[in-house]
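Attaching a single structure in structure tokens format; questions to follow.
Missing here is one protein chain; the remaining ones are kept as they sit in the complex.
The first chain written gets the first letter, and so on, giving A and B; residue counts start at 1 in each chain.
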Amino acid sequence: MRFTAAVTAGRVAELVGGDVIGPTERSLAGVAPLEAAGPGDLAFAAGPRVRDALRGTRAGAVLLPESLTADAPPTTSAIVVPAPIRAMRQVVDALACDGGGWGVHPTARIGRGTRWAGRVQVGAHVVIGREVALGERCVIGDGAVIEDGARVGHGCRIGPGATVHRGAILGDRVVVGSGARVGGEGFGFVREGEGHAKVPHLAGCRVGDDVEIGANSTVDRGAVRDTAIGAGTKIDNLVQIAHNVQIGRRCIVMAQVGIAGSCTVEDDVMLAGQAGIADHLRIGAGSLVAAQSGVIGDVEPGATVSGYPARDHRSVLRQAAALARLTPLVTSIERSLQPDE
Amino acid sequence: MRFTAAVTAGRVAELVGGDVIGPTERSLAGVAPLEAAGPGDLAFAAGPRVRDALRGTRAGAVLLPESLTADAPPTTSAIVVPAPIRAMRQVVDALACDGGGWGVHPTARIGRGTRWAGRVQVGAHVVIGREVALGERCVIGDGAVIEDGARVGHGCRIGPGATVHRGAILGDRVVVGSGARVGGEGFGFVREGEGHAKVPHLAGCRVGDDVEIGANSTVDRGAVRDTAIGAGTKIDNLVQIAHNVQIGRRCIVMAQVGIAGSCTVEDDVMLAGQAGIADHLRIGAGSLVAAQSGVIGDVEPGATVSGYPARDHRSVLRQAAALARLTPLVTSIERSLQPDE
Partner (left out) sequence: MRFTAAVTAGRVAELVGGDVIGPTERSLAGVAPLEAAGPGDLAFAAGPRVRDALRGTRAGAVLLPESLTADAPPTTSAIVVPAPIRAMRQVVDALACDGGGWGVHPTARIGRGTRWAGRVQVGAHVVIGREVALGERCVIGDGAVIEDGARVGHGCRIGPGATVHRGAILGDRVVVGSGARVGGEGFGFVREGEGHAKVPHLAGCRVGDDVEIGANSTVDRGAVRDTAIGAGTKIDNLVQIAHNVQIGRRCIVMAQVGIAGSCTVEDDVMLAGQAGIADHLRIGAGSLVAAQSGVIGDVEPGATVSGYPARDHRSVLRQAAALARLTPLVTSIERSLQPDE
């Protein structure tokens, strides 16, 4: 990623409040990972796990904590900061900004009654409906659609081609990935004659502060209560969250997970990739659902479950081991259970 | 959801052909679920399952069947109708319309030879190709793309950012969710030298009346025959339907299901979330495939299958129970099968 203009290591240190060990005049043209960085790049080393990569880096400068200063090669300007990840985010935001700059692209279409606070960046061919509220410093990607009555908090980023459906309410610093769909009509039908009649979905969709929703994920709005995602929860790509679902705070929902209608997922839950949760269940706080698990009953707080139907992970492992040991014995068992001839 | 202008309970009753018990002059500003509704909201109560919610509602008015009139609180105007869900849909369509109004947005691009019947609503930045036919009262969402030669029946709703690929044929009242892709090229290759050569996909994609396709779902067009979805079938979000697949009428296909190439799914089948169907299979009429099942053989009409490989659900449950009972016994079995020392 390139900076909009080259900066010195000293300027970076000033920006993030860090101290430089080594030359401050080194010119930096962009950012790169430790392994890929060259003499014109700024990298970061978050902790001891990347010590080897740090020792071998060719980066011109590295953001790192005090504890790693001894491992920075002499060719590098070490910029010492308490939290290198946060510092790198600051640098990217300040120096490698998308650069479209603030303002509303002339091809964007904005409905009447829509307002925003302070500076926003609204991309090309964006469509914003009526009576929408955007917080300050929102970035709305090219081709995104925000429907009537939606509210988007401060510092949100809506990706290219994403849809925020009517009436959805997003907190501050929410990130919606490209092509994600937030607040669309849910999937609820009742029998009507021979066929299926759609249940009107009259409730909304509320997304808390600091939530991230990955690319092409879908979050439906509620039928009987607002679908709600708690503050700080992070959702990966291609995830499905159905109507009425309540997700707590600080959960991690990995790619391709599906959560069926009216589930409650409490705080600090981790749902690993491709896991599925059947409808109307409660997933207890702090629990961990392993990848590809199929959950068809409530999960206790703090539990670790796996498999289908998902059960306590240790018992699943014991069962799998027993089964593997048993398989070669089955013929013997059949023989031993037969009456003597 | 807000009405475009406030209405009285009496006006709602007139619209849906219902009788009011209680004040007819109450002013209603929008619709909401029973639990969330306030004195200015219209709610609906579909049947006895929501009796408790009805008793506790603060809604100004409720659409309900005769059998629930005794449960409406005295603060509510009860609007008695035979089918509250259908009545609520009528109300939403008539009074809470998206309101963009009929017409073609000036930023929409329409190819030559494209025609439509009566009124349509074509959103901002929509792209419609050449020789496309739209039925009357179609609503094409902002940023949607309809390619050359597609046909879209009467009363269809195409969501924001969705794609209807060239030559796809949609019946009447079809709903395509935001970001869904209908009729794109399928995934078929043959070996060619060391690599893979794409098989040209020359067949089309036909979607029957009253079909719904969820957000970000994908339906490929056919290679040897048109991919076809029967009337009244409802498809949830993030579903994959491959080339040549034939789906019958009134099926329910839940989120993240995948149906591989050339399968036939007969009428009235229910495929639960994340289920997968291998290619070239037949899923019999009225059968039920449980969530996350992996189907690798034909399914009999009326059967209920689950697990991987999917088999009769009862035998799967018996097997799971037997396995759980067996696990603690394995060591004993091993010992009992060993020759005495």
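Keep this in mind: a residue touches a chain if its C-beta (ideal position, glycine included) is under 8 Å from a C-beta of that chain, and two chains touch if they have at least 3 such contacts.
None of the values given here were measured: they were computed from a predicted structure.
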Query = In the complete assembly, which of A:T8, A:S77 or A:N216 touches the absent chain?
reply = A:N216
Ask   = Which of A:G177, A:G222 or A:G248 touches the chain that is not shown?
value = A:G177
Key: Which residue of B:G143, B:G171 or B:G248 touches the chain not shown here   = B:G143
Query = From the list B:D41, B:D71, B:D226 or B:E266, which touches the chain that is not on show?
reply = B:D226
Request  = Specify the residue from the set A:G161, A:G184, A:G248 or A:P309 that touches the hidden chain.
outcome  = A:G161
Note = Against the hidden chain, chain B presents residues 107, 109, 125, 127, 130, 143, 145, 147-149, 161, 163, 165-167, 179, 181, 184-185, 187, 189-190, 192, 194-200, 202-203, 216, 218, 220, 222-226, 238, 240, 242, 256, 258, 260, 274, 276, 278, 292, 294, 296, 308-309, 315, 318-319, 322-323, 325-326, 329, 332-333, 336
Request  = Would you write out the residues of chain A that touch the absent chain, in ascending order?
outcome  = 1-2, 31-36, 43-44, 46, 53, 83, 85-86, 88-89, 92, 98-99, 105, 107, 123-125, 141-143, 159-161, 177-179, 210, 212, 214-216, 232, 234, 236-238, 250, 252, 254-256, 273-274, 291-292, 307, 320, 323-324, 326-327, 330, 333-334, 336-337
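Definition applied: only the chains that are shown with their structure count from here on.
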Ask   = Between chain A and chain B, what is the gap in Å from one C-alpha centre to the other?
value = 26
